[in-house]
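Note that this complex is displayed minus one protein chain, with the remaining chains in position.
Then we have subunit A:
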Amino acid sequence: KPEIRTAVTGDRPVVLTPCRLPPQPEKVATWLAAKTEYLRQRQLQ
């Protein structure tokens, strides 16, 4: 239980961060280019 753990080890300040990383900007740029191309193709049809 967290309460027991805190009582034993003490409550210290911590900095947490998500284990997962955010999407890479390069991948987002590729997604945007593909989306733009898809929309362009659809306009041509």
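Please note the rule applied: contacts are C-beta pairs under 8 Å (C-beta built on N, C-alpha and C of every residue); 3 or more make two chains touch, one makes a residue touch a chain; residues count from 1.
Going forward, contacts and distances are computed from a predicted model.
For the chain that does not appear here, its UniProt entry gives the protein name "Mitotic spindle assembly checkpoint protein MAD2B", which is one of "Phosphatidylinositol N-acetylglucosaminyltransferase GPI3 subunit", "Mitotic spindle assembly checkpoint protein MAD2B", "DNA-binding protein" or "Ras-related protein RABF1".
Touch with the hidden chain on the side of subunit A covers residues 2-3, 5-6, 9-25, 28-29, 31-32, 36.
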